[in-house]
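Every protein chain of the complex appears in place save one, which is left out.
Residue numbering begins at 1 within each chain, and the chains themselves are lettered A and B in the order written.
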Amino acid sequence: MTGATTNENTANLLADAEQGSSLWQDAWQRLKKNRMAVGGGAVLLFFVVVALLTPWLAPYAYETQNLDLGASPPSADHWLGTDVFGRDVLTQIMYGGRVSLAVGFIATAVALLIGVTWGAVAGYVGGRVDAVMMRMVDILYALPFMIFIVLLMVVFGRNVLLLFLAIGAVEWLTMARIMRAQVQSLRQQEFVEAAISLGLSPAAIIRRHVIPNALGPIIVYTTLTIPSVMLLEAFLSFLGLGIQPPQTSWGLLISYGAETMEEYPWLLIFPGLALTTTLFSLNFLGDGLRDALDVRGSKD
Amino acid sequence: MSLLSVNNLEVSFVTRNGTQKAVKGVSFEVQEKQITAIIGESGSGKSVSCYALLGLIPSPPGRIDGGSAEFGGRDLLTLSENELREIRGRDIAMIFQDPMTCLNPFLTIGEQLIEPLRLHRGMARDAARQRAIELLDEVGIRSPETTFDSFPHEFSGGMRQRVMIAMALINEPRLLIADEPTTALDVTIQAQILRLIADLQKNRDIGVLFISHDLAVVADIADQIVVMEQGEVVEAGSPDTIFKNAQHPYTRKLLAAIPSGERANATAQRDVLIEVDQLRTWFPGSGQDEPVKAVDGVSFNINRGEVLGLVGESGSGKSTLGRSIMRLAAITEGSVVFDGTDVTALEGRDLKDFRRRMQMIFQDPFASLNPRMTVYDTLAEPLLLHGICDRKNLDGHIAKLMDDVGLARGFIRKYPHEFSGGQRQRIAIGRALATQPEFIVADEPVSALDVTIQAQILDLLLALGEEHQLTMLFVSHDMAVIRRIADRVLVMYRGKIVEAGTVSQVFDQPSETYTQSLLASIPGAALAG
Partner (left out) sequence: MLRFILSRLLQAIPVIFIVITATFFLVRAAPGGPFDAEKVVLPEVKRALEAQYKLDLPLHEQYFAYLGDLTRGELGPSFKYPGRSVNEILFSGLPVTAELGFYALLIALLIGVTAGVFASLKPNTRQDYIPMSLAMIGICMPSFLLGPLLVLVFGIYLEWLPISGWGAIPGDKILPSITLGAAYAAYVARLSRAGMLEILSQDFIRTARAKGLPEWLVVTKHALRGGLIPVVAFLGPAFAGLLAGSFVVETIFQIPGLGRFYVQAAFNRDYTMILGTTVFLSTLIVLFNLVSDVAAAWLNPRLRSQFSGGKS
C-alpha cells in the first residue's frame, strides 16, 4: 500500500465503471409502478399548483357577491353553483384550498423541524439526555391534545398562526419518536461503528451516514402527517373553532354546507369532494412511498 | 428400503421480474432408518426442495413444476392440501434452523407440544400432557413438568431446540426433516443437539433428512450425503466416498473450504504492539440489576505482526473486548496501550490519529456498509479524511484498493445491495485497509459467509496481513477457523480469559476443562480421523 500507484491508467476509473443503482433509484422505480401513488401525486400536484395560482385562475373575485342570484345549482356561469350570498362555490373552494393546504404543509413543516431535531439529538447523544428528552415526549404524548387545541382556540381566539403552532406542536411528538428510533437503530449498525472507527466526527457521521438512511421513514411519515393535520384543521373549523370568516377553508365550507344541505346539497358535496380527494391523494402517495421505500411499522 | 424417493423435482418462483428456477430436476432418496444429509450453500435449493415436498413453500410465488415424491406408497406432490396436512406432523415432522423464532411466543410450551397429538390422534388433554412430559424428559429437559407450563422466552436456544425436537417426535413420525437445526447454536450446544438427533434416530429407527451447509457437521452423523449446487444434485454417496473420493469439482471445492491445518508460523516480531491491562467493560443493568460484566479484568499482549485468535461462545464477551480496544465500547476500567500510548484517555484530534492506525472488520457484511454510498464513496471517505491522498490521485488509490481485495474495478459505482456477501466483505476489508493501519480487529469476519466464500476471505486476510505486515486480533466462535489463521490463541469465557497460548499449545494440550469441551465439540471428528 506504500506509494500511490498513480502511474497506472486510472484516469477513466469512474467513466469505465458500470453505473450502479442506488436505493433511491430503486425506490423511485417501485413508486412509478404504483399507479395509485402516482395518481395521488399527480392530483396533489394539480391542487397545489391551483392553490398557488388561485388569484389568477379563480373565475370570480373572492369577495364577489350576487345577492339577487342567491344559492343556485351548478350552471355554465358557476360550474359548482353559488351559495346563499350568490358567491361562486368554485372560487370559494379554491381560496379555501389555499388555507387548508397551507395549514397542512406549514404545520407539518413545523412538526418536522422540531421532531426531527429533537429525535436526532436524543437518539444520537443517548444516555441521560435521551432519557430526559424522551420522558418529556412521553408526558406530552399522554396529554389529550385534541382537547387542548380546542381550549387554546377558545382562550386565545381563532388565530391562524396559533393554529399552525398548536397543530405542529402535537404532531412533532410522533416525528421525534420515529426519528429517535431510526437514529438509535442506525447507531448500532455496523457501518456507523465503522465510520466511528474511521475517526469521522459526530457531525459528519450524522450527515453522511445517519440522515440519508433515516430519510425514508421521515419522508413517509411526513406525507402521512399532512392529511391528518388537514383533518384536524377541518375538524376545528367545522366546530367553528378554526379558521374564521372572512377567511375560509374547506372545513368551514363543509360546516356551512352541512347547515343548508337539505336545500342546497352542492354546498356540502363539492367542498367535501375537494377535501376527500386531497386526503385520498396524500394517503395513497404516503402508502406508495412506504411500500417503495420499504418502511415498516410506521404510524398505522 | 427407501422411505422417501424424490424424482426430478422442479420448483420455481414466479415474481414480477420473471420466473426463477430454484430446483432443477432434483432426485434423491432417504432410506428407512438412515440419516441422509443434503449439503449445499445458500441458494442451492436444498431447503426449498424439502419444503416443497410438504407443501410449505408460499405459493405464490412458489410453484412446483414437476417431478414426484414417493412416500409410503403415495406421491406427495399429487396430494391435496388436506391429505398433506394429515401427513405433516404425523408421518413427516420438521425442525428448523432458528429455535428462537420457531416457537410461538404467545403460547406455553406444553400447549404447542400436545397440539400434534390432539390434532392427529384426538388424544385427551391429560394423556397428551403425560406423553409430552415423558418426551421432554427424553430430549434432556431437566424439569419437564414446569417446562410444560412455561413460555418459550424463558429458555435458551439449545433448550428451545430440544423442545422443537420433542414436538417433532411426539407423533412418532417415520421421517424427520431437520433444516440446519444446529446452525444458530453455539458450538458446544451444537455438539449436544447433534448427538441427541443421532441417538433418537437410532433408538426410534426413523429416517432423517438433514439439511446443512456444513460438511463437517454432517460428517459424523450421516449415512448418505447429497451435494447440491444451484438447484441441482451434483453428487451423492456415502460419507466415505464423498470425503475420500469426491468426483465432482464442486464437492472438492466444498471439502477444500473446510478450514484445516495451522498457519505456517510466520516470522512474528517479538516486540509488543498492544498491551491490554486489567480491562473491564461493564454495561449498566436495567434498574436495580447488577451490571453486565461483558469484559471483566482481562490482560494480554499482542505482538507486532502476529495474528492473535480470540475464541469464545456467544455471550463470552469476545466481541465487546474487540470493540473496547477499538474505543467503540466505553471502557469501565483498565488500560489499552498501543505502541506506547494509552488509548483509553485519547480524545479529539489524538483519538482521530489513533483511529487511523487501527481498523475493524465487522461480522455482518450486509450491515457494515452504508447502503446509500457507492463503493467509490465508501473507499474515498477514509482516504480523504486522513489525508492518505488528495482528490487528484484519489482514483489511483481506490483502484489499488479494489485490486488488493480482489474486486473488479468496473464495480466502483455500484451500491452495497448489488453485491454478494463475500464481495461486500471484500469492500469492508478495503475500507479498513484504506487508512493504512498497523492493527486490525476482525470480529467474526467470515461467520456470515458460505463455506467456499469463507475460505476465500480467510486466504485474502492472511495474504493482505503478510503483505502489509498487519497485526490482527481475530475474533471467532469457530475453533477450526482460529486454528487456520492464528499464531496465538486466547480462550474467553464469561468475560474472562481462561486460557492463552500458541495454537499448538491450546489445541493439542488444552489445560482448562472449558477449552477441552470446546475442542471436543468441533464437528467433523470423523473427517479428521
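In this text, a residue touches a chain if its C-beta (ideal position, glycine included) is under 8 Å from a C-beta of that chain, and two chains touch if they have at least 3 such contacts.
Since the model is a prediction, treat every value here as computed from it, not as a measurement.
**Student:** For a quick check of understanding: of A:Ala42, A:Leu113, A:Val129 or A:Val154, which residue touches the chain that isn't displayed?
**Tutor:** Going through A:Ala42, A:Leu113, A:Val129 or A:Val154 one by one, A:Val154 is the residue touching the chain not shown.
**Student:** For chain B, which residues reach the chain that was dropped from this view?
**Tutor:** On the side of chain B, residues 54, 56, 85-90, 93-94, 96, 98, 101-107, 112, 115-116, 119-120, 146, 150-151, 153-154, 164, 167 touch the unshown chain.
**Student:** Identify the residues of chain A touching the omitted chain, counting contacts across the whole complex.
**Tutor:** Residues of chain A in touch with the missing chain: 138-139, 142-144, 146-148, 150-157, 227, 231, 234-235, 238-241, 251, 254-255, 257-258, 261-262, 265, 268, 272, 275-276, 279-280, 283-284, 297, 300.
By definition in this document, only the chains that are shown with their structure count from here on.
**Student:** Quick one: report the Å distance separating chain A from chain B, using the average Cα coordinate of each chain.
**Tutor:** About 44 Å, centre to centre.
**Student:** Please output the residues of chain B touching chain A within their complex, sorted ascending.
**Tutor:** The contact residues of chain B facing chain A are 323, 326-328, 351-353, 355-356, 358-360, 362-364, 367-376, 381-382, 385-386, 389, 393, 395-400, 404, 409-415, 417-418, 428, 431, 433, 435-436, 468.
**Student:** Could you list, by residue number, the parts of chain A that touch chain B in their complex?
**Tutor:** It comes out as residues 1-2, 4-6, 8, 10-11, 13-14, 16-24, 189-191, 193-200, 208-209, 212-213.
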